[in-house]
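Got a structure for you, questions after.
Left out: one protein chain. Kept in place: all the others.
By letter and in written order, the chains are A and B; residue numbering begins at 1 in each of them.
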Amino acid sequence: MSSNDKEHLHPPAPVVDEVSDFEVLEIAVRELAIEKGLFTQEDHNQWTDYMHTLGPAPAARLVAKAWLDPEYKKVCVEDGVKASLDVGIDWVNTMPTKFGTPSDYCNLRVMEDTPTLKHVVVCTLCSCYPRPILGQSPEWYRTPNYRRRIVRWPRQVLAEFGLQLPEDVEIRVVDSNQKSRMIVLPVRPEGTEGWTEDQLAEIVTRDCLIGVAVPKPGVTANGKRPVRPAVNPYKH
Amino acid sequence: MTDINPDFIELDKQMSDRELDSSPIELLEKIKQEGRVWDELSEEYGVDNPDPPWRISLEATCDGLAGGYWAPFNICLPEEERQPVMADDNKIDSNERRWEEDKLVDQHYADVPFPERQLLALAHTMIRRGMISEDELAKHMKAVDERLHMADGLDD
Partner (left out) sequence: MSKPHYDREHHVKKATGIGDPQCFKGEAPAARFKVGDKVRIKDLPDLFYTRTQGYTRGAEGTISRLVYESPPAEDESWDNTENVEWFYSLVFDMQELWPNYPEAYAGDTVETEIPEHYLEAV
């Protein structure tokens, strides 16, 4: 490869390209413990899986169900913890700790949007986030940039996310400063009439649940991205 | 003000009374001196993840040794439902492990950052309790090290 080709490539994200003695020690201790039957590989997987598989899927399901069932929607708005049970999240017992740590208090509030009211969630003091139902927070959610500005210039910040709201829609910034964690229940978009719960859940992306986006038919987190031909294709 | 939990006074007494051998362990001393900690590696390679990739796995190992992730809160259960604190040689109760980690870090690993110190203290505890031997651990580390370097040189 010529040096000229190199300049056109994105550098890969850095990795630690070295095995440390500590990494080896961790593996050795774990494997010996399993070998001696002190615990099983399944025990180990159960814990690590829990930490790695948290994601926005249960919250998306909650919203889809609420769109289809007005009675369930009432439960969501009244008692988010109770409503979460129907999508498989027990705020107390799903967490391995079984009581809620300071970073995962057990109170969920579901903030219902209307055609004239749009909620958006932030934690201005740190980065509180409803992890049991939404997974780990995105990097930008934790930045001082987002935390300071959304509460002061919400329309500008939402516009930066590509969400421009008309004047007749009021914005309500929800600052998650105490023991409640919040998700947004957006308005069901047009063009989804007759959809199933599965179809609806697909368009409720993480950003919709934080409130910096609104659901749109065809826009899903897992959607195929367009593939475009290279401008300067590699010459063999 | 908050009273001291009598369970913990009892735990401290039990643990102190065992007179666990507190001498250094040669293998772990060597790792302490020669091993490169995540703070150093991540800075050198420009990686911004604050935790080493094995951090969650170590937590799971500690919980596995405690007998499942419910066991750390053994001490919260009513007396009759508690698992015996010292009887089961195959388990390390989490409160005991934390107690030992505090002591071992003070004695041997005060200069090692977290979570490397947690890992050293866990290995130390397991060796002193006779759950694994120093030789056995050294041998297995060598085998793991060879396994991880099997691909070296193949993709250059």
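The criterion applied here is as follows: a residue touches a chain if its C-beta (ideal position, glycine included) is under 8 Å from a C-beta of that chain, and two chains touch if they have at least 3 such contacts.
Bear in mind the structure is a predicted one, so any value in this text is a computation, not a measurement.
Within the set A:Leu32, A:Val87 or A:Cys106, the residue that contacts the chain not displayed is A:Cys106. Residue-wise, the contact with the chain that is not shown comes from A:Asn93, picked out of A:Thr40, A:Asn93, A:Thr114 or A:Thr196.
In the complete assembly, the contact with the undisplayed chain comes from A:Asp175, out of A:Glu31, A:Asp69 or A:Asp175. Only one of A:Ile34, A:Leu68, A:Val151 or A:Val219 touches the absent chain when the whole complex is considered: A:Val151.
Contact between chain A and the unshown chain involves residues 81, 91-93, 97-100, 105-107, 109, 111, 119, 124-125, 151-152, 154-155, 167, 170-180.
Heads up, the rule we're going with is that only the chains that are shown with their structure count from here on.
Centroids built from CA atoms put chain B at 32 Å from chain A. Against chain A, in their complex, chain B makes its touches with residues 31, 34-38, 41-42, 44-47, 52-54, 56-61, 63-65, 67-70, 73, 90-91, 116, 119-120, 122-123, 126, 131-132, 136-137, 140-141, 143-145, 148-149.
Chain contact summary for the complex, chain A toward chain B: residues 14-33, 36-40, 43-44, 46-48, 51-52, 96-99.
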